[in-house]
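What you see is part of a larger complex, with each chain still in position.
In this document, chain identifiers A and B correspond to the written order of the chains, with residue numbering beginning at 1 in each.
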Amino acid sequence: MNLSKNLIRAVIAALLLIPGQALAQETPEFASFADTAYIFNTLLFLIGGFLVMWMAAGFTMLEAGLVRTKNVAMQCTKNIALYSIAGLMYWAVGYNLMYGIDAGGVIGSFAVWAPGDPATSDGSYASASDWFFQMVFAATTASIVSGTIAERIKLWPFLIFTVILTGIIYPIQGSWEWGTGWLDARGFSDFAGSTLVHSTGGWAALAGALILGPRMGKYPKGGGIHPFPGSSLPLATLGTFVLWLGWFGFNGASQLAMGTIADANAVAIIFTNTNTAAAAGAVAALLLTQLMYKKVDLTLVLNGALAGLVSITAEPLTPGMGQAALIGAVGGIIVVFAVPMLDKFKIDDVVGAIPVHLMAGIWGTMIVPWTHAPEDGVTYLEQAIGVVSIGAFVFTASAILWFVLKLTIGIRVSPEEEMMGLDKAELGLEAYPEFGQGSQRV
Amino acid sequence: MNLSKNLIRAVIAALLLIPGQALAQETPEFASFADTAYIFNTLLFLIGGFLVMWMAAGFTMLEAGLVRTKNVAMQCTKNIALYSIAGLMYWAVGYNLMYGIDAGGVIGSFAVWAPGDPATSDGSYASASDWFFQMVFAATTASIVSGTIAERIKLWPFLIFTVILTGIIYPIQGSWEWGTGWLDARGFSDFAGSTLVHSTGGWAALAGALILGPRMGKYPKGGGIHPFPGSSLPLATLGTFVLWLGWFGFNGASQLAMGTIADANAVAIIFTNTNTAAAAGAVAALLLTQLMYKKVDLTLVLNGALAGLVSITAEPLTPGMGQAALIGAVGGIIVVFAVPMLDKFKIDDVVGAIPVHLMAGIWGTMIVPWTHAPEDGVTYLEQAIGVVSIGAFVFTASAILWFVLKLTIGIRVSPEEEMMGLDKAELGLEAYPEFGQGSQRV
């Protein structure tokens, strides 16, 4: 009894008292050339980090705009909670699991990350800036999941899933590539996370959508598909712009350095390619929906831009602008075809996250060798191995976790609660209490 | 037949295979003093660029908030599409047209810009960062147009206009000044684009408004003006704040360098003057609407802030803070008087973009000599020549283009479609499907 008490005390003391400031003491009058590079690299992580943090708001607005009014407050709750949980879990265990591994390994340590621990930096940047940048990637992965399974999943099972996803599942597969693990050793290449972040979120979302089932009334017994229009298209558009902006940090700061001309040039090229792929994805969806449906579909244009962004994320540096445009345009085209395809299989993805993040993520990862010289050693085979192995792991682990949650605390609200909306049923409030309900209310 | 096939193949190959990475190879261990300046300059372009990119979201929210609900999704569609089109057109032709010219000339080359092409840099910054920063200015110009002619123009003619505006019209007049063309040779001065960006967007919008005519019911036959209140003033306010934020990048990074103390000081002064002019524009509109109408008009306060920003854009560096405040305040005053004046002439400008961007843009450009010493060689005459020549070119080119579009595919929706709203008529959806329609619905 005393022993366990003392152990708990020791752990708490360790958690609390690892000092931040102590790790950064000597202050020379002015920075040397090496120091200047260190500061630039740190600054890149911090700017990139706050831009990616901002993507959490983008996902929130996108999802709040695409669900029905009766579930809007719940999407807001889930999104601010998942970002918060990611920030705590990636500190408590995720970061060390992902980066505390041996070269070629499959898993790191379970230690709590200490702020500014020099051991987590190669000495060319502030280790805390790297932690911050990596943490927001873990949060992004969780953001992707919340959209797909919206409007029917209970709050708490979703949050528990987020705890495991950001603390365990994401870091383990992330360690395989970015933690110098076995996929990295084989030659797999994923610059900023088409597979490690976006497909991972997409696989977790797909597992959830399959186990949870579609929303009531989405696929009526008599056949056909019942559209549930989003409650606020301007908020969805705002969310897309926020994500687009954040992506400059997501891809640009994944260069991981800005202390030399070569690195600065690289970051600049990544910005232009990232923007071009997004623009091409949007324009491709614009043209294709006009051709196919005789009407432009705003939601698909937004998702087309996002798919362009996901597609270029696996390699935003080596493509020429024309290549970037083509990679992004294919992403936009994938979305236009994949959204109705998912409906055909009765997989109910509320915001289109599976086409955007999973399918365009696979496309982006598989096309990486196209823009690499053979001597770079990036092959279609190794890309496929990375896509499949990460997909298999994340999908399986997520499915098991969803099942366990389903069998224990349950993951789905009752039909009455779903009809009433999660805002009233689970939170006891309304997102827009004063706005009357129009004709399309479902 | 074979020849044209081969030609097409060659063009496609050229477009696709101009490599990005290849242009940035040698990596010294640490950056020299010259390299440090290069990195700072590049960073300024990238930060400025993402802030101006964010302005696209600001225009979207401003316009979505100021149109009626039945046209909100269309404004969102137009804005994400125009930003995407600008990104592609400025790569395909705009940048070279604007910057590939001889000193004193009037037009550049039609070549496709290659990412990171060192020829587009003087060696003191990453050329891709400059392209990114210039591209978002082209997009801003197009954003200005979409607001004025909202609620009645068809989607596709607007997008075709955007293609030509961002690919041809904007770059040609831009080359005259920023591309070392003939206006630059004469001594015209427009620091960050009161005329080159804002008036240009304003002239294109004015031409569109005149040719398109006012919205149905805006100016009833019996006389008077029918107000069409905006659907969401918080979104309009959000958009204004986004634009204000983005303007620090717009003006600040137009210093084009941050690698010396002098440049860093200049960027800082530009930030303070930009903020002060906006604040003064808002306060001027606040006081003036209270005095004139006995009630503060939120929309005019928002536009007052924006007019303050446009006014200081032609010269945000040389004014003292009091001068900046005065320049911005006059901008705000212009808006308060110009909005009803346009209505008098039955020019229907949905969001007030002509007062804000065209009129305050002219004011800002004309007042530049006030804050320059005579030896700087900035004269009221040359400023007027710049304003008039760019105005004449942009207005004429835009008017011709709008006419051609009107005579061919048509630019205006039918009265039935206008009544129904563009969202339902052209896109087949609603921006807010669940929100009931209140008493003021028009």
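Here is the rule we go by: a contact is a pair of C-beta atoms (placed from the backbone, for glycine too) under 8 Å apart; a residue touches a chain by one contact, two chains touch by 3 or more.
Everything numeric here is computed off the predicted structure, so don't read it as measured data.
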Subunit count for the whole complex, all chains sharing one sequence, 2 displayed: 3
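Definition applied: only the chains that are shown with their structure count from here on.
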Whole-Å gap between the CA centroids of chain A and chain B: 32
Complex contacts: residues of chain B adjacent to chain A: 12, 14-21, 23-28, 30-32, 35-36, 38-39, 42-43, 45-47, 49-50, 53-54, 56-57, 60-61, 64-65, 72-73, 76-77, 79-81, 83-88, 91, 112-116, 126-129, 131-132, 135, 155-156, 159, 232, 235, 238, 426-438
Chain A to chain B touching residues, read off their complex: 33-34, 36-37, 40, 43, 47, 51, 68-69, 229-234, 236-238, 240-242, 244-245, 248, 252, 258-269, 271-273, 275-276, 278-280, 282-283, 286, 290, 295-298, 301-302, 305, 317-326, 371, 432, 435-441
